[in-house]
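One structure is given below, represented as structure tokens, and several questions about it will come after.
Apart from one protein chain that is not included, each protein chain of the complex appears where it belongs.
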Amino acid sequence: MIVVLKPGLTQDEIQKVVERIESFGLRAHLSEGKERTIIGAIGDERLLADQSLESFPGVEKVLPILKPYKLVSREFQRVNTVIEINGRKIGGKKIHVMAGPCSVESKDQVLEAAIPVREAGATFLRGGAFKPRTSPYSFQGLGEEGLSYLAHAREITGLPIITEVLDPRDLDVVCRYADILQIGARNMQNFSLLREIGKASKPVMLKRGLAATVEDWLMSAEYILSNGNMNVMLCERGIRTFETYTRNTFDLSAIPVVHKRSHLPVVADPSHATGLRDKVLPMARAAVAAGADALMVEVHHDPENALSDGPQALLPDQFYEMMRQIKLIAEVIGRKI
Amino acid sequence: MIVVLKPGLTQDEIQKVVERIESFGLRAHLSEGKERTIIGAIGDERLLADQSLESFPGVEKVLPILKPYKLVSREFQRVNTVIEINGRKIGGKKIHVMAGPCSVESKDQVLEAAIPVREAGATFLRGGAFKPRTSPYSFQGLGEEGLSYLAHAREITGLPIITEVLDPRDLDVVCRYADILQIGARNMQNFSLLREIGKASKPVMLKRGLAATVEDWLMSAEYILSNGNMNVMLCERGIRTFETYTRNTFDLSAIPVVHKRSHLPVVADPSHATGLRDKVLPMARAAVAAGADALMVEVHHDPENALSDGPQALLPDQFYEMMRQIKLIAEVIGRKI
Amino acid sequence: MIVVLKPGLTQDEIQKVVERIESFGLRAHLSEGKERTIIGAIGDERLLADQSLESFPGVEKVLPILKPYKLVSREFQRVNTVIEINGRKIGGKKIHVMAGPCSVESKDQVLEAAIPVREAGATFLRGGAFKPRTSPYSFQGLGEEGLSYLAHAREITGLPIITEVLDPRDLDVVCRYADILQIGARNMQNFSLLREIGKASKPVMLKRGLAATVEDWLMSAEYILSNGNMNVMLCERGIRTFETYTRNTFDLSAIPVVHKRSHLPVVADPSHATGLRDKVLPMARAAVAAGADALMVEVHHDPENALSDGPQALLPDQFYEMMRQIKLIAEVIGRKI
Partner (left out) sequence: MIVVLKPGLTQDEIQKVVERIESFGLRAHLSEGKERTIIGAIGDERLLADQSLESFPGVEKVLPILKPYKLVSREFQRVNTVIEINGRKIGGKKIHVMAGPCSVESKDQVLEAAIPVREAGATFLRGGAFKPRTSPYSFQGLGEEGLSYLAHAREITGLPIITEVLDPRDLDVVCRYADILQIGARNMQNFSLLREIGKASKPVMLKRGLAATVEDWLMSAEYILSNGNMNVMLCERGIRTFETYTRNTFDLSAIPVVHKRSHLPVVADPSHATGLRDKVLPMARAAVAAGADALMVEVHHDPENALSDGPQALLPDQFYEMMRQIKLIAEVIGRKI
């Protein structure tokens, strides 16, 4: 941590800052420049993260040198985390595809998506039973009934299921059905939920919040790992910007950025990122080309009658074509689907 | 709702869209332009909000005419909501000031903030017992113990207290102590929490999320009102933008925007919006001048040793000066503090 | 254009709005809903674009139905624009790669980039002679001398050159040397420059501004086309968001969005979008997978000594590897490099 001092301090004032730093067990290394004096605080600067050094008289600004996350970082673990679920490995050479409807609407509707997506090569089934909706008047999901329909589809297709949990009080029931727990973008900084899920025994997919920097996102993952659950994958699904042609702005550069900073696998969700059916195919290709470890894609057999997100759902044969194309791209970069 | 059709549809295709609209009990009003045919869907368009009309073949886009919120809107209630708490009225002529430390750290620390802020004219005491922190390694708050210190300070100063609730499971305990429940920016779309708080009997202050449009924010308030709790105030505390000199970008224009759209009172929080002590005074003045119904300001008697947000906390005498100045500005616009 | 009226207007007030619309030669189509009366203005609504209908008493808001651009739109020209430069066609099946240094620094430096990039398969040489720099103290480019070095490299390698023009007064000299004129992101709404370039006889590449929506960007292209120059290609190079790990946020979804709205070719620039050498390769792959018609990539033989943008420049052998990979991806989507 570098502490930049205001110009014109007395030796006494400088000494006070030095003592403050040393009181936390760090060494203070003074360096007088032409226009500014700076102090290097040497040691584990995370000890100082909570300390209001910027409130100190004489301190102009504080520049951290180390990242504030630890367990999720590449420095902590150099090899990629590989998460195994029913024999499927996420984070390895194979790129997985999680597909299915936005909302679980009925037993049949889930099956009518699950069967063709498995045929096309999807390896996980997605579907929401607890739905976070902007409006209180929108369909809020079928709850446990919806989970049972997902489980039914898993029985028939063999596809493990991923589904969202919204509330710590629902965690037990969701864990009884789900193979992967999803934390949605709007709950990325719901720290109570993160802590509880950190104690759960199921793998987790943590979506990036609409206003989350990569650092915020990794810090939220750190909550889960530091509570004991090491099986976390991250999901890029678009951030909020001034552009409104697409629902969000798909930040594909975040994929190689996270891969450099962290050992956790990265999933990409072109359906939520764009919100537009005809943009899902090109952006799914782009996500694979950028290095995603898995994709999450919405598929509905009858999107005109979908209870949520119809405009972004692929029809089964569009999904089939998408799978065909991304398989070829995966090979180009030495992976497979 | 206006449905814009793609160019070149047949009469049959147009008829199908018309039938779809009418199947929801709305009237369809066709209007053929030079380049586009459009259909006005007349009736309560909220009935269609969930329907994927944009997925329909032949539909280019859908333009809503009405706002998606109802209970929070000015159309629903023309007069301002005034929330009464222990004889103090928020939303009326008087501008209230809620002040106190970011985190409750000890019994004495709360008092050392509470006494001078009451002296200076604050009418509510703020303080966090459950703290939403970006890092799992940061101080997470004292929990119920912290709430009891707030209650102790209320007993001594007479100031009602506002404090944050993070988890639906904590709602009961927080309600036993708090006079106003705060929902933080990061939980603005924690819909489980919104629903539970909608059933609580205490007034609520809902902070705007970092990536929330005014419409998203009002929709989250709608969750609370539609669950029965009408005593909601909104709090502008800065949004996330590309600018990093200040912690967030204080969107003061949101105050008159919300006042036009909604009958709910608006609070402004210059401490979190700027994150910088020396910006709190000018921005508190600006917030009052822009029409805020209340301010929320962080005050700490020893910010260098604060366990959170020290760099933005005012010292008691800075707070005193702020109160002096904003009282005069309030008078200019026909209000009082 | 849909004009939404405020509730509770008298027939007289409504009539005044109708007359206003009709005074511009449009037909007004009245439609009374339950909560709002709306008027459809039928005819060429661009006639009204300048008219302050939203200032009219009784008008709540105005919703445009048609896009404000015309010549650049897919409706105006259904087939893709293909721009031919020295026998190379941009916008057709072949994906072109424009590569070279950020700044022209010397005759040798240009050649040391130009020769290997041509070997690797690049089809255009890029290099800046007039440099838009944030700081007045940074290297501002060699001006005409730099242009002559580019021309020299063209003579030796046969690669046509693309270079930026900053000032209408430099247009003549740049046209004497360049094969494609580049308008930089910071000049995307320099309307004087756009107009002059619209009268030039050279093809143009228009970079997207840091805060430009797709619509703003297409409107700037419309300036050029409406002044007579139809050979315009657009270049996505990242927009400004809250994320700072990368220099900008590469909005790859803009590629299929523009392709749907417009017939103009789209170039992608992963070097400026990310600002990080090790992100150029994955994002170049992603750009091709998303459908870019050309790439622009910075290459420098000695980036440690580059006078600008060294940290994002590829070394020649990294560029070679990039070309190898994107050729394979191009084939997957039925194109070639």
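Should a chain be cited, it is by its letter among A, B and C, assigned in written order, with residues numbered from 1 in that chain.
Criterion: a contact is a pair of C-beta atoms (placed from the backbone, for glycine too) under 8 Å apart; a residue touches a chain by one contact, two chains touch by 3 or more.
Predicted model, so just to flag it, every value in this text is computed and none were measured.
Peer 1: Out of B:V82, B:C175, B:V214 or B:L315, which residue would touch the omitted chain in the full complex?
Peer 2: B:V214
Peer 1: Considering the whole complex, not just the chains shown, which residues of chain B touch the missing one?
Peer 2: Residues touching the hidden chain, for chain B, are 211, 213-215, 239, 241-246, 249-257, 260, 273-274, 278-279, 282-283, 285-291, 325, 328-329, 332-333.
Peer 1: Since one chain has been left out of the picture, which residues of chain C touch it in the full complex?
Peer 2: Counting over the whole complex, chain C touches the hidden chain at residues 46, 49-50, 52, 54-57, 68-69, 132-139, 166-170, 186-187, 189-192, 195, 209-211, 216, 219, 222-223, 226-227, 239-240, 277, 303-311, 313.
Peer 1: Could you list which residues of chain A touch the chain missing from the display?
Peer 2: With respect to the unshown chain, the touching residues of chain A are 2, 4, 7, 29, 31-36, 38, 40, 42-44, 63, 65-66, 75, 240-242, 244.
As a convention for this text, only the chains that are shown with their structure count from here on.
Peer 1: What chain lies closest to the overall centre, CA atoms only?
Peer 2: Central by C-alpha mean position: chain A.
Peer 1: Quick check: how many Å separate the C-alpha centres of chain A and chain C?
Peer 2: Averaging C-alpha atoms per chain gives centres 31 Å apart.
Peer 1: Averaging only over C-alpha atoms, locate the centres of chain A and chain B and give their separation in whole Å.
Peer 2: About 26 Å, centre to centre.
Peer 1: For chain B and chain C, what's the span in angstrom between their mean Cα positions?
Peer 2: 38
Peer 1: Give me the residues of chain A that touch two or more other chains.
Peer 2: Only 211, 239 qualify.
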